[in-house]
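Missing here: one protein chain of the complex. Every other protein chain is in place.
Naming follows writing order (A, B and C), and every chain is counted from residue 1.
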Amino acid sequence: MTRETTTVLEFPYSRTLGPVLGAFLAGLREHRILGIRTPSGEVLVPPLEYDPRTGAALDELVEVGPGATVESWTWVAEPGEKHPLDHPFAFALVRPDGADTAMVHVVDAGSPDRMRTGLRVVPRWRAEPRHLIDDLEAWVPE
Amino acid sequence: MSDAPKQDLVMAHLVSLRYEEPLSRILDRFVDGLMEGRILGHRCPACRRVYVPAKGYCPLCVVETTEADEVEVADTGVVTGFTIITPVAYYGQEETEPFVYASVLLDGSDANLGGQDIVGIPHDQVRAGLRVRAVWRPPAERSAEGITNRGWGSVGSAIDAFTPTDEPDAPPEQYAEHLF
Amino acid sequence: MSSGERCAVVGIGQTHHRKRRDDVSIPGLVREAALRALDDAEMTFADVDALVIGKAPDAFEGIIQPELFLADALGAAGKPMLRVHTAGSVGGSTFIVGAHLVQSRIHQRVLAISWEKQSEGNAQWGLAGGRSRGIGAGGAFAPWIRAYIERSGAPEYIGWQVAVKDRLNALRNPYAHLQLADISIDRVRESPMLWDPLRFLESCPSSDGACAVVLTDEAGGRRAARPPAWVEATSVRSELGMFPGRDPVRPQAGVECAHDVYRQAGIGDPRREIDVAEIYVPFSWYEPMWLEGHDIAGPGEGWRMVDDGITEMGGAFPVNPSGGVLSSNPIGASGMLRFAEAALQVRGLAGEHQIDGARTALAQAYGGAAQYFAMGVLRSEPR
Partner (left out) sequence: MAATDIAVIGFAQTPAERRAEGNEVQLLVPTVSAALAMAGLDRREVGFTCAGSCDYLTGGPFAFVQNLEAAGAWPPIEESHVEMDGAWALYEAWVRLQHGDIDTALVFGSGKSSPADPAALWPQQLDPYTLAPLGVDPVSLAALQARSLIHRGLATERDFAEVAVRSRRAALANPHAQVRGEADVEALLAEPYVRDPLRRHDLPPISDGAVAVVLARGDRAQALCARPAWIRGIDHRIEVHQPGMRDLTESPSTTLAAERAGYDGGPLDVAELSAVFSPQEGILRRALALPEGTDANPSGGPLAANPVMATGLVRIAEVAARIIDGRADRGLAHATGGQLLQHNLVCLMEGR
């Protein structure tokens, strides 16, 4: 029987956000979801400082949602240690109204039976925001 | 939470990852040795160099070594190089006072044990050539702690430090190939 | 490199390096350098055929292969992107991989970028593998520096002189992190001893920063808007970090790497034929150590070059007119900055830290336990 070893690699990183992601996370705290408009008129969520297809700089933030549509989903029946909820939930591609792209986020639907592509959802906000993406704690069925 | 504008531009994210695995057979046997107060290594069948702890191969010849190549080396040796470290504070750093970080070439080994503490002598008298002996923990307090397959740790869970033997210093030519 | 396409540096960009660039995200930092390089080349992301990205360990920022998400920030969609990681030499290696893509005629326009945002994490933590009892790079290099001092008989003020020279040079470089107008021998001497014999002011800072270069083929170099720098030689060498008989004061990999670039560039006497050098000097003593370790100076002569002022801006062999790693150290980018600054010199575009008439420049980066080397020679005219 060989000996077991454990190594923990741990650090509290401090990320500076810049203007776009900074505004996005600040918006979540105020219960607002911000996207950003590309030159072709598309609205990206989450907002990026650049058009991911061309690298062109973007700066026109626009509010989207709060209603949204599930475009794809999977059920996490047994959440792991890094997952945002401690009870079963869905990871989903969620497209807020007014946005042309979807964000990978969390749907707290209680049961996989309630999940379907096309499901309408609304945000549930974290009571005590901590300036992270999960200040939008989860999406819940409308 | 502060409402200072700058706060909006910073995001704190704790990243914590755990790596769990059994010690390799070679290191497990090395720890068995430490428990009994023995220091084991492998002798390269090609170049005859001895590595402590064994790697399972000779990095110079790139040939594998096995238990058949096992040798025991002494718990005495010579300091071949050192630094006095003024610890820098960082997340997880437990040291606060200056400490010795010495390389010790054990008698019978061809590879330094790095990062050893030297006790029983003032920091300003630590020197290359100093003859030292292992300060073993009591057998019941020895463990495999800190020894991993990633190359971290060597003898620290069984040997707290090295201390002068009070022999005359080793002549430089004896450790010239092992300065670092 | 023999028989390949000529490679030219036609665009150079770097960020303003700072202790903490709290005004930008990581994509913002990297784009700042990339867009400056593209502007210099009068190009846009659309003109780029391929990208090469370099940085030091991912744990410095806590992101695995961050170039995957940075692809979106760099207009990389639909293009090849390589990620190089060769410890501290990585910026140099990244430049060289980019040059290889052009010299092999696989691509015509390559954007090579390297970066580090050290303030997101902590390099001392990273160098310690996240464990206690970290010794830092200074702790690792100090014994070798002591050995150099003993071997060469150099006086201890040599280290202070280099520390002052590079910081004075940095005052001429608006991008440099440290701007120490009151730097002096006394201040260096009186700064705290960190790792005997290294004092605080003999050590590099920890910086956020990025560097980017646009590399093109010969035709691209010929039609460049501003003077190009020609990549005349590149070489990399690696060796084991610790083994019986190793000489880490003068690592063989560094000797062979230097001789390889001199041979490629047709340089017989590097001290006379090289006009300016940008060398990776994170601790002051590495200037004389590499002058000797790369056979620019004979044994024991490197420190005399420092002492005689030969490596100052106005000297016969200026080293690190940009202020070097001692003034700005975004680790992953530090190696590429050496290549970029060497290229700026032969392009005549180094501004206040320009060495007049620089036509041949040496760039060098090293990493790990002084075991990884990446070197290059840049010229104002191709041979």
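We adopt the following convention: contacts are C-beta pairs under 8 Å (C-beta built on N, C-alpha and C of every residue); 3 or more make two chains touch, one makes a residue touch a chain.
Keep in mind the model is a prediction, meaning the values are calculated, not measured.
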**Message:** Quick check: which displayed chains does the absent chain contact?
**Reply:** A, B, C
**Complete:** Missing-chain contact, candidates C:26, C:249, C:325 or C:361, resolves to C:26
**Asked** Which parts of chain C are in contact with the chain that was left out?
**Response** 1-4, 25-26, 56-66, 68-69, 71-72, 76-87, 93, 97, 100-101, 103-106, 126-127, 129-130, 235-241, 243, 251-253, 256-257, 368-369, 371
**Message:** Please output the residues of chain A touching the missing chain, sorted low to high.
**Reply:** 7, 9, 13, 15, 17, 21, 24-25, 44-46, 48, 52-53, 71-77, 80-84, 91-93, 95, 101-106, 112, 117, 132-134
**Fill in**
Residues on chain B facing the left-out chain by the touch rule are 11, 13, 15, 17-22, 24-26, 55-57, 59-60, 62-64, 149-152
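Here, only the chains that are shown with their structure count from here on.
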**Asked** Approximately how many whole Å separate the CA-defined centres of chain A and chain B?
**Response** 45
**Fill in**
Cα centre of chain B to Cα centre of chain C, whole Å, reads 32
**Asked** Listing for chain B: what residues touch at least two other chains?
**Response** 9-10, 13, 15, 91-92, 150, 152
**Request:** Would you pick out the residues of chain C that each touch at least 2 other chains?
**Result:** 22-23, 62, 122, 125, 129-130
**Prompt:** For chain B, which residues count as touching chain A in their complex?
**Reply:** 1, 7-25, 28, 31, 91-92, 144, 147-150, 152
**Message:** Applying the document's contact rule, which stretches of chain A touch chain B when the two form their complex?
**Reply:** 2-18, 21-23, 25-26, 129-132
**Request:** Flag every residue of chain C that touches chain A in the complex, lowest number first.
**Result:** 20-28, 31, 45-46, 59, 61-62, 71-77, 117, 119-122, 125, 129-130
